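Yeah, one chain of the complex is gone here, protein chain that is, but the others are all in their spots.
On to chain A.
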Amino acid sequence: MKTIIVACGGGIATSQTVAVRLESLLADHGLRGEVNVEAININSIPTYIKSADVYVSIAQQGEQSYDIPTFSGIPFLTGMGADSEFEKILAALRAA
């Protein structure tokens, strides 16, 4: 199973909300149950990154970057650009 991690400053409000939105979009694309979406605290990334295929970030990209495809979670909060960002995530999942 492919895994997407969604990280924000707390791992509660924002990342959870984006994770639910992604699960819903994945289900719309017939991928229900095929992709695991985890909402985590940004400090937990080093633990989760090894088993993740895609990272969706809500916090500022710091100096730290990771070797997996990384996307912005903000479009899933504002609705603006969500379709195109989701298409990129789907492409990265297919390639993973």
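Here are some notes:
Methods note: a contact is a pair of C-beta atoms (placed from the backbone, for glycine too) under 8 Å apart; a residue touches a chain by one contact, two chains touch by 3 or more; residues count from 1.
Everything that follows uses one rule, which is that contacts and distances are computed from a predicted model.
Matching "Nitrite/sulfite reductase", "PTS sugar transporter subunit IIA", "Fructose transport system permease protein" or "SCO6045-like C-terminal domain-containing protein" against the UniProt entry of the left-out chain gives the name "PTS sugar transporter subunit IIA". Among the residues A:I5, A:V35 or A:I58, only A:I58 touches the chain that is left out of the figure. The missing chain, though absent from the display, is touched by one residue of A:L25, A:I49 or A:I74; that residue is A:I74. Take chain A: the residues that touch the chain left off the picture are 8-14, 16-17, 20-21, 42, 57-61, 72-74, 77-80, 82.
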